[in-house]
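All protein chains but one are shown at their positions in the complex.
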Amino acid sequence: MGHIKRFAADFGLPRMIIAVYLLGLFLMAPMTGVSFSGALSDVFTRIGMNGILVLALVPMIQSGCGLNFGLSLGVIAGLLGATVSIEMGYVGVWGFVFAILASQAFGAIFGFGYGVLLNRVKGGEMMIATYVGFSSVMIMSIAWLALPFKSPVMIWGYGGEGLRTTISVEGFWRHILNDFLSFQLAGHKFPTGAILFFLLVSLVIWAFFHLKIGTAMTAVGSNPIYARASGIDINKMRIISVVISTMLGAMGIIVYQQSFGFIQLYDGPLYMAFPAVAAILIGGAGVNKASLTNVFLGVVLYQGILTMTPLIFNAVLKLDMSDVIRIIVSNGMILYALTRKTKVLK
Amino acid sequence: MKRLRLFFIENAVVILFVILISIAIPASGLPGKFLLQEILTRLGRSSFLVIALLLPIMAGMGLNFGMVLGAMAGQIGLIFVMDWKIVGIPGLLLAMLISLPISILLGWLCGSIMNRAKGREMVTGFILGFFMNGVYMMFALYAMGSLIPVMNPELLLSRGYGIRNVVDLASVRQTLETFIPLKVAGLNIPVLSYLFIAAVSAFIVWFRKTKFGQDMRAVGQNRAVAGAAGIAVDRTRIIAVIISTVLAGFGQIIFLQNLGTINTTNSHEQIGLFSIATLLIGGASVTEASICNALIGVILFHLLFLVAPMAGKNLIGSAMLGEYFRQFVSYGVIALALVLYEWKRVAQDENSRARLRGGRTDVP
Amino acid sequence: MTLRSLIQRTGVVLGLLVLAACLFYIGKGHTLLLDTNTITIDGKEFRSLPSVTVSVDGKELDFPMSRAERVMVDVSGPEHTIVIADEADAEKKVEKNFTIPTFMDRVLVSIPAILGSAPAEYWIAPFTPDPVDHAPAEKMQYYKE
Partner (left out) sequence: MDRIKAILSLRGIGKRFYGNRVLSDVSFDVAAGQILGLVGENGAGKSTLMKILFSMPEIHETGGYEGSILWNDREVRFKGPSDALEAGIGMVHQEFSLIPGFSTTENIFLNRESLHKSVMTDIFGSRIRALDRENMTKLSQRAIDKLGVPLDPGMLVKEMPVGHKQFTEIVREISRDKVKLIVLDEPTAVLTESEAEVLLSSLRLLAAEGIAIIFISHRLREVVELCDWVVVLRDGKKVEEFPARGSSVKTIASLMVGREVETQEQAETRVYAEGKEEPPALSVERLWVDMPGETVRDVTFSVKKGEIFGIGGLAGQGKLGIPNGIMGLAPAGGTVALHGKPMRLGSPRTPLELGMAFVSEDRRDVGLLLDEGIDWNITFSAMQVQNKFLKPILGGLFQWRSDGEMFDFANEYIRLLDIKCTGPRQRVGNLSGGNQQKVCLAKAFALRPDVLFVSEPTRGIDVGAKFIVLETLKKYNSEYGTTIVIISSELEELRSVCRRIAVVYEGRIEGILPHTAPLSEFGILMAGAKDEGPKDESLEENLRNESLRNESLKNESPAAAVGRSER
């Protein structure tokens, strides 16, 4: 009994409620005539799509920079990478690889500047990150109007100005990962490549935190004064974490696009960070501590709810409340994390 | 000379925007009289909302991103009034009365949650706004017309429950502006709106002079000291947020009656952003804001609002550019204010460290 | 909390509720349907004049009403004044006050009943729209107060 109680305390009440809710949805699926395998395939597609974006939050949480509400900066780097790749006319695997490489370069540059800024506002990172993210999205919106892209796929056809709001990657690298090694699962496609890619990137991050530098980063997040007394350059560690986070964000959005099929410019990246933040918090991460388990669990639970809620609600109540539930669950989760008494409050 | 420099540094944001606008106005080619009329109208429309932000700043809780909760309460009040067909000024007043208990409840909730997240009130209020938006949508889109009776079928979606996306406020539209008609030099002056703003300003001025106000200032400057002196810190903070939320509710009603329509699901969303950006453009900071900042902010922000698209179009040939620029300014000025605030805080920490060194300063 | 403050606080809350009720009462909007159709009360037939000018609460309709017409006017509050004048003879004028029950949303106001000095309770009646409207659609005119 005590064991169960301990487990409950460790697992956290909200996470438990969400897990039970999701389980309930899955159990109801057969009764309501919702295709179970179809739903499952959908969930996996979304996991592959969003996983890296959630993963991108880990380095900054671990180094004590808090929840990266400025993930949109990484997303912008990804958009730049993707548009440049299309502009150059690379198609297929090479287009995808080039997009990622280019986005990593942009991500590194943006991340560095962003990290330097965050180092000067220690303690107020989250709110500043949010608004720095928002304003960068708007600057980029101006840039999308002004940048001299030529590719007819991307610019408005009828003499409009700048790039289109959504650009299709059909014919470039749509589903390039999703289709890789994919197989049919009870009549539905399983996005093997995307899942594998997500696992691969997770493995790299896992390894990173087992290196000397990753260990130092964790210590900086856990207790910066301790880390400093042990000869660690706190600011450097924080900048590295922000750079990695931004680069992962850039990679994440390209993986997202190949699955989604479109590049969304302008306002598109504005709220990109919030679902990712909600997911990792649902996975049990705190404002100062996150693990890969949190990422996996979070992305599964969150994307599971997102997929299953509308299906079941539509089938049972003929009522689409999924948007409202998504808003309440994800923001409720962030609120919970913010108001939770954390031990390390630096 | 030194004083002049100090003046420029302290009012850097305002001066920057004055310069920006003085370039953009000629570029936009909009006539001066049109701009003047618009500003007069918008002062009446938006100032109340901006002033609603003042008390939490005084209580050291920063920019109250949770003000959208008040805006929701205001909208609920208006929706009920529309449903019951209460028209004109009585309708507006009744909407305010309906919003009052809802605002108090939401303000109490917001304040309590912020008390649990001391030191990150802003991000908490910001997320709380999103969260309550979900609850509000649940209320407006699902509960209204099913759990809560709605008499007026025109308000409901065709499916029979849930409020329509757009609610027409024809029966109260601009009643404040036209109640006491006054025309000066061909410009319409919304007298009653201004009276409302004067009233809320007077309230704020008076409130600062009360013990409540004094306690809020004390709590805002140093929670620990205020607490040690026996001031109920948490309670005082909650009261600041409640008043702010109530005023935001009233402000939203005034704002919407001027526009004439409610966008049920998103009229309130941007209000927090715009009001906060407005206040900051008026020269306020995270720790200090005055009624003056609010009014200057409204004038500058809305001038920019008006001229940016046209200026963008005339200068670069793109109206969208001006629009994005305007949004960038809204977000950017908040980011800037927050950065400045954190820098100042870090500098202050350093400073207080230095003071601990003691009276003698013969350290080489 | 002392008894005194309890009483005063209760007083404030009650005061606000009373204020709300008052606002509801005076601000309640009604849609008047001014009707010139012939009306029969207790076997007595009331007919409108061929053409009348009507003004409600001091606001005159833009054009006179002939027989068998219906015009919508939005008003607020319970107390209203209606002035009906003969188009042909401006001297021939009837000015009456009438009160609308608070919860009557749409009110059918019978011009002939007022003109003919029928008992006051017959001047107005609640209006529930039938599936088939009596008044021809093209004659409906919408007025905003």
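Things to note:
Labels A, B and C are assigned to the chains in the order they are written; within every chain, residues are numbered from 1.
The rule is simple: a residue touches a chain if its C-beta (ideal position, glycine included) is under 8 Å from a C-beta of that chain, and two chains touch if they have at least 3 such contacts.
These numbers come from a predicted model, not from an experiment.
One chain is not depicted; across the entire complex it touches A, B, C. Among A:Thr32, A:Thr166, A:Gln184 or A:Ser230, only A:Ser230 touches the chain that is left out of the view.
Across the entire complex, the residue among B:Ala228, B:Leu259, B:Cys292 or B:Ala347 in touch with the chain not shown is B:Ala228.
Shown as candidates are A:Val93, A:Val116 or A:Leu211; the residue that touches the absent chain is A:Leu211.
The set of subunit B residues touching the chain not shown comprises 206, 209-212, 214-215, 217-218, 221-222, 224-226, 228-231, 353-360, 362-364. Listed for subunit A, the residues touching the missing chain in the whole complex are 210-216, 218-219, 222-223, 225-226, 228-233, 289, 343-344. Within the entire complex, the positions of subunit C that touch the omitted partner chain are 2, 4-5, 8-9, 12.
Operating definition for what follows: only the chains that are shown with their structure count from here on.
Common neighbours of subunit A and subunit B under the contact definition above are absent.
By number of C-beta pairs in contact, the leading pair of chains is A-B. Comparing per-chain C-alpha centres with the mean over every protein C-alpha atom, the closest match is chain B.
Here the spacing of subunit A and subunit B, counted between their Cα centres, is 31 Å. Look at where the CA atoms of subunit A average out and do the same for subunit C: the two points lie 61 Å apart.
Residues of subunit A in contact with at least two other chains: none.
Within subunit B, contacts with two or more other chains are made by no residue at all.
Those residues of subunit A that touch subunit B in the complex are listed here as 69, 117, 120-124, 126-128, 130-132, 134-135, 137-139, 141-142, 145-146, 161-162, 266, 274, 319, 321, 323-328, 331-332, 334-335, 338-339, 341, 345. Contact residues on subunit B toward subunit A in their complex (touch as defined above): 113, 116-117, 119-120, 122-124, 126-128, 130-131, 133-135, 137-138, 141-142, 316-318, 320-321, 324-325, 327-328, 331-332, 334-335, 338-339, 341-343, 345-346. On subunit C, the positions that touch subunit B within their shared complex are 16, 19-20, 23-24, 26-30, 74, 76, 105, 144.
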